[in-house]
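Here the complex is missing one protein chain, while the rest keep their positions.
Naming follows writing order (A and B), and every chain is counted from residue 1.
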Amino acid sequence: MRWPDRLAGVIGALLLLAVLVPMGLMLWSLLEQGAGVISVDFLLDDPRQAGRAGGIAALLVSTGWILAVCLLVAAPMGLGCALYLSEQVPAGTRRAQWLGGTLDMLAAVPSIVYGLFGYQFFAISLGLGFSILSGGLALALMVLPLMIRSAEQALRAVPFSYRQAGEALSISRWGWVRRILIPQAAPGIAVGIILSIGRALAETAVLLFTAGYVLRRPDSLLDSGRALSVHIYDLAMNVPGGMPRAAATGLVLVAILVILNLLVRRWLHPAQGAWQ
Amino acid sequence: MITISSRFHADSLLTWLLRLTGAAAVLVLGGIIAVLLIQSAPFMLEHGSALWRNDWQPGQARYGMAAMIAGSIVVSVLALVIAGPVAVLLAAWLRYFAPSVRRPVLTLVELMAGIPSVVYGLWGMLVLVPWINRLAPPGASWLAASLVLALMILPLALLVTDTALGQLPARYLQAGQALSLSRVGMLRRVLLPQAGPAIVSGLVLQFGRALGETMAVLMVAGNVVRWPTSLFDPVRTLTANIAVEMAYATGDHRVALFASGLLLLLVTAVLLALSWRLRGERHEMA
Partner (left out) sequence: MIKLPVLVMALLALAGCGTREDSLVITGSSTIAPLMTELAERYEETTGVQVDVQSGGSGRGISDTRQGLADFGMVSRALKAEEGDLTAHLIGRDGIAMIVNALNPVTRLNDAQIVAIYTGEQQSWSAFGGNDAAINVVHKADGRSTQELFLEHFGLSNDRVKPDMVIGENQQGIKAVAGDVNAIGYVSIGTAIYEADAGAPLRLLPLSGVPATLEQVDQGHYPLSRELNLVSQGELSDAASEFLAFITDPGQAGIYHDYYFLPVSR
């Protein structure tokens, strides 16, 4: 091997370390601070003393509700728009480009801008106030481009021969979409939904001024509710002595996200999943 | 494409529904722009030039955002300067020098990409800020913000670069081997230049992500409105400013924050257009 190649090998290994070490440190510092707090009770108790004591049950409930609102809006809208793109807009046309550009733009919009919009539009203009509904809707808009793109990919992956077969049977368009297209693309669409859940769970800035941060179990969609990510922020920034529980909540959130990621892998590579 | 059938009603309903959802996507973007514009337009028309000054004193009705614009830029630029080369070199190394570890490393990197930005911020508060504080107080600083952002954008920057390299035709490699170039030489003269535009296009998007990030920066930057002069000085970015002050801003102050949101949106659009251009107008997301 020539010397530049050997040098490159060393440099590459060092770079890999430069990435892995901070990551390892990150996990380690979370474990160091938070591992002692995590227990079954931590998951089942409501927070007390502004989160300094107790657990995160109320936050899991709020997070679940916000996520439910987000998905109820983003999944059908996303699937609809993906169907529109794959069924009614021929690729390469001007309309396809415009829509694609719009989606890219929506995906690039900073999340704090979704927060501003949600605050002004849902919380104030529509009068929903600081509520799970405001937060979930703002979040839905944020994950929409991701949802659309992954669903579109799944729909486009359905082989053309299926379409030809459908045409040969002179099946109606609605029948084709419902009986063949969507069932065929279902795993890919599911992956899109899981990816959207991951993105929504990781988001904080959108929720600060929409869902708010009331620390209790919500009774209705019009109650404010604090998501896990907002809880981490608040404990870390605003609660003296909140670090251990901030780290513990972070560990729980990361664990959920890792599980979602593994799920996606299983969907994408079912063959691998079989022997794992 | 599909022949007409007796279920005409369901079909035309479906067509319309789909068109509606397609329009909804456009409407969302239009709505965001409209809301930001409506909120900030009257103020900008009247005192637009005041926004570019360097004095942010909302208490005294002075809304110059120059220091925070600068803060946003320097923090993101440094993050990109740190993360960009690492991502490109590491991606190239994984693909051409250590293919056996590429899969597991990329799997790990994908996991990293999904970690919430608050968790990166939390790590910054727990580890990085105290560490910089020992070096040069106060700790919460431009450097801290850039390092946290660098770590945050690195995973996607790496994945994007890997994809860009993967799209190169195999004949480049073969041609290089035929010329008996060293692997480093091949990388430097053939592969990286060929994949360059796609890589840069991806990095531009990551720069946009850094500019738009709120939480991770908010938690470690110190948030003092000040022209950034030293790596160890605290800074405030536009995004952090919105998060810090939106909750209680009223009147012109509130309007100024909406104006900064609009500015962020504009910058994002410009970066996106730049990324498209580099990629040759192909509208594809990383």
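Criterion: a residue touches a chain if its C-beta (ideal position, glycine included) is under 8 Å from a C-beta of that chain, and two chains touch if they have at least 3 such contacts.
Worth saying up front: this structure is predicted, and the values here are computed from it rather than measured.
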Statement: Missing-chain contact among B:T21, B:S117 or B:T214 belongs to B:T21
- prompt: Thinking of the whole complex, not just what is shown, which of A:S196, A:S224 or A:N261 touches the missing chain?
  reply: A:S224
Of A:L15, A:V69, A:L99 or A:L146, the one touching the omitted chain in the full complex: A:V69
- line: Given B:G71, B:P116, B:G222 or B:G261, the correct residue touching the omitted chain is B:G222
- request: Among A:G34, A:G212 or A:G250, single out the residue that touches the unshown chain.
  value: A:G212
- request: Touching the hidden chain in the full complex, which residues of subunit B are there? Just list them.
  value: 14, 17-18, 21, 55-60, 133, 137-140, 222-225, 234, 236, 244-245, 247-250, 253-254
- request: State which residues belonging to subunit A touch the missing partner chain.
  value: 49-50, 52, 69, 72-73, 76-77, 79-80, 83, 123-124, 127-130, 133, 177-178, 212-216, 219-224, 237-242
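The working rule: only the chains that are shown with their structure count from here on.
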Message: Show me the residue ranges of subunit A that touch subunit B in the complex, using the header's touch definition.
response: 2, 4-5, 7-9, 11-13, 15-16, 18-20, 22-23, 25-26, 29-30, 33, 76-77, 80-81, 83-85, 87-89, 97-117, 119-121, 141, 144-145, 148-149, 163, 166-167, 170-177, 198, 201-205, 208-209, 229, 232-233, 236-237, 243, 246-247, 250, 253-254, 257-258, 260-261
Query: For subunit B, which residues count as touching subunit A in their complex?
result: 1-3, 5-7, 10-11, 13-15, 17-22, 24-26, 28-29, 31-32, 35-36, 39, 86, 89-90, 93-94, 97-98, 101, 105, 108-112, 114-123, 125-127, 151, 154, 158, 182-185, 187, 205, 208, 211-215, 218-219, 239, 242-243, 246-247, 257-258, 261, 264-265, 268-269, 271-272, 276, 283-285
